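The complex is shown incomplete by one protein chain, all other protein chains being positioned as in the whole.
On to chain A.
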């Protein structure tokens, strides 16, 4: 009996797997879909926002583009979608595949909006060696610099945070670096909270600012750990700056064990439950002791035989 079950399971497994393989080979991209064009410019902004979306949604399976470090899945592992072999496909074809999914590749039709999907494609295209479009359109034209520095300026009263990105030119002049995205992060219990405003790119002077949220709690003194860093390490490496700032709302931490509660220690039991317990015990045992006490009377009552 057991053998039959094992055999059956094996059979079902084999059948479903073979079915899977058949499906996996066939994306069936219609030719009309292949002709679709990416309506977005291949500028630095779009590429870097595409990278962000890719890192959140695709990297877990596909790994870093061009590095071939995807996870291994059966029967078909995710493609390295930064490789030249893959990038021969048209934008429309890639767009269609992201939308539809296939086998272990999920569909992103509803999970990502059109703009985001095109951004990802723009990002992937930036790895395409045969396509010079992205370079042509690249906007960032910062001079070549050394000794890149990130400085922070904080105004406690208005909760205003200004980041200033500068570098030293060959001529020995410190200039602002523009068009670089910056992330403003605040450390919370489980990781970092992003408080950057939208389009947090440095301006022509290399400056970008954000406002610290008015309702974000800090410790007793309002201290929080602030971390400001370059969102994309492609330009000047992993440059970041962390600092303790007192911009948070001063908050006295509550220990849930300090209040009277069902989960509390005995000393912190809710009053009503203590009253019920102690009261109940006193009343019931009071009556018991009363009865025990009354028992003493029985021998005495033997005397008066009225």
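The working rule: a residue touches a chain if its C-beta (ideal position, glycine included) is under 8 Å from a C-beta of that chain, and two chains touch if they have at least 3 such contacts; residues count from 1.
The definition used in the following text is that contacts and distances are computed from a predicted model.
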| item | value |
| --- | --- |
| Protein name, per the UniProt record, of whichever chain is missing from view ("Polysulfide reductase", "FAD binding domain-containing protein", "Thioredoxin-like [2Fe-2S] ferredoxin" or "ABC transporter permease subunit") | "Polysulfide reductase" |
| For chain A, residues in touch with the removed chain | 262-266, 269-270, 273-274, 277-278, 281, 284-285, 287-288, 290-292, 294-295, 297-299, 301-302, 304-306 |
